[in-house]
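Input: a single structure, listed below in structure tokens.
Some chains have been omitted; the remaining ones sit where they do in the full complex.
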Amino acid sequence: MSPEVRFDFEREARIGFTEAVFCKGKTSDQIALVLSQAQDTGKRLLLTRLDRDALDALDPVWRDAIDYEAASQTGIYGTWSPPSGPARVAIVTAGTSDLPVAREAARTQAFYGAPSREIADVGVAGLWRVLAHQEELRGFPVVIVVAGMDGALVSVLGGLVGGVLIAVPVSTGYGAARGGRTALDSALTSCAPGVVAVNIDNGYGGACAALRTLRAIDGAAQGAHGAVTEDEPSGVS
Amino acid sequence: MSPEVRFDFEREARIGFTEAVFCKGKTSDQIALVLSQAQDTGKRLLLTRLDRDALDALDPVWRDAIDYEAASQTGIYGTWSPPSGPARVAIVTAGTSDLPVAREAARTQAFYGAPSREIADVGVAGLWRVLAHQEELRGFPVVIVVAGMDGALVSVLGGLVGGVLIAVPVSTGYGAARGGRTALDSALTSCAPGVVAVNIDNGYGGACAALRTLRAIDGAAQGAHGAVTEDEPSGVS
Amino acid sequence: MSPEVRFDFEREARIGFTEAVFCKGKTSDQIALVLSQAQDTGKRLLLTRLDRDALDALDPVWRDAIDYEAASQTGIYGTWSPPSGPARVAIVTAGTSDLPVAREAARTQAFYGAPSREIADVGVAGLWRVLAHQEELRGFPVVIVVAGMDGALVSVLGGLVGGVLIAVPVSTGYGAARGGRTALDSALTSCAPGVVAVNIDNGYGGACAALRTLRAIDGAAQGAHGAVTEDEPSGVS
């Protein structure tokens, strides 16, 4: 194995996620090196933050082997087809600027075989838009909210749905938006109970969090979880 | 109803959480007012950040009706008994200073009938401590990690377990710890995929996030989730 | 006049506001000095951030001449009675912790003879609470929103009402609330158009902004405003 890139293919066995390749800042050679490792080991790969220029800079052999989606700047290498069937994860966006991040989340879900339902452009300045979807949204075990600026959609949804609610703040905006930090801080201080957040613009991370939940659900259905050692009682309950 | 305190007892119907009473900064009269509303409507109540002085300042009638736990500064009003049975949520702490926040999480879990398993003082500076628990931790659908300072335990666990991983940063420390912001930012930038975070010191919020997951699991088992409208295909999958 | 305190009694003539006395950090002697200047000139005075200890430290002659309201920590000196008649300003709060700031706004309004309507504890985590008031709120030319934490109520109201909307962020909360800065930044980045903000916890300032609007309304009714010099055309229209 190359000492320079030590791709963590064993990660899948441990936690169910292969390592994704964050392409921004990587050279074409480094990306190609990881792809060839994937080829050698017969693994699929998800490439994120792969902009058009970086894609075009790859050797055509690699480029043609990648299923590329422009809005999300993601590529999928290896045998893969889009998942079908009912979605268990809804991805909700506040405005048009949030779409690229939402799409990164949707593609990550799809890479792992989990379809998602996109509900776009329902920011709270036009409250009727999100209220029109509230019944539908209550049907999802997981809702990902992608929102920049004030991030108010997160708190509104947090009070409307009882499922897992994952906020993905977006770096949209200027001035007091502070590159997404205001949306992030808003999500973290939401008065709606149990809202969680991932890093700014991290659609990939939001999807992985959703996938952990789906796995918890499936594990429970299969009886895999819930075992607990008996010897040490918990602290306060 | 008083125009001053408009307690949201209907919240439970919508999202499954009653409103908790954040007592810091509230007067004894305001706390008593909420308690009497709970009494009138026959509801249970969880009181958080209720320090010993605030408890002692309450009328003895109220004070004696509260199940108080000092480390977590939480009180439970109304008919309630600690849950029993196997825990589905593990609460892991890095150091002794993280315990009060961890206990707030455990009490919140307990208030909602969900037992939890506490694994304390396993920070990564002594890596053997957390490695000794890794097999056990893989058995939980949800792990809450409570950690201040560098928050490195979050990333280490994120690479060891595949279940839902909720980071609760803690305001422990001085200087570059920035009141917990470093631990929070560490969790948000964890290279382990799908880690989520709640606000600093927010044990209550971490527990609510866990409860949302448990509910998603239980809902799935009961077939309640998963329905999705068919008419609008998702964006990219 | 004392060289140390140069109270700006002429301000009222110029902009319609007497100077208010911000008491925090002032000595009893300095407060008494201003009061005696008011007595000498026959002026009324509004005292803000006058906590109970500062009030008690005043000479009884002054203390008894002050109409004190504890929740808002405000005092009114001089001949004054609460205004009556219909309110043109609504003061809306998200939670119980926002009340002291809201009351400071209400008292400032009252000091200047303008009644206000308080609508308390209608944060968006329980969205039904604010929606129940939306028709009423549309009837006010000015709405002051007092909200800490995520400040999401500001954006929701900004999309519901067309009148002047003044956000007063509140320093409630911990961690990512950053002493009210998150609520402030949320208000400033609200996607609802035309929302304005004043400083954190500045109920007095929010009320003064409302009073400026009321004066603009009254001036317009009296034909006082609207005159404009003709010689220089505006830039782009």
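When the chains are written out, they are named A, B and C in that same order, and each has its own residue count from 1.
The rule is short, and it goes like this: a contact is a pair of C-beta atoms (placed from the backbone, for glycine too) under 8 Å apart; a residue touches a chain by one contact, two chains touch by 3 or more.
Predicted model only: the values in this text are computed from it and were never measured.
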Whole-complex copies, counting every chain including the 3 in place: 8
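Keep this in mind: only the chains that are shown with their structure count from here on.
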Same or different contact residues where chain C meets its copy chain B, judged by the half mark: different
Central chain of the complex, centres being mean CA coordinates: B
Remotest chain, chain B as reference, centres from CA atoms: C
Chain A and chain C, separation of their C-alpha mean positions in angstrom: 43
Centre-to-centre distance between chain B and chain A (centres being mean Cα positions), rounded to whole Å: 23
Separation of chain B from chain C, taking each centre as the mean of its C-alpha atoms, in whole Å: 36
Of all residues in chain C, the ones touching two or more other chains: 125-126, 175-177
Touching residues on chain B, where the partner in the complex is chain C: 3-8, 10-11, 19, 22, 25-26, 30, 169, 171, 179-181, 184, 199-202
For the chain C and chain B complex, residues of the former touching the latter: 96-97, 99, 118-122, 125-126, 128-129, 172, 174-177
Contact footprint of chain C on chain A as seen in their complex: 94-95, 123-127, 149-152, 154-156, 158-160, 173, 175-178, 182, 184-193
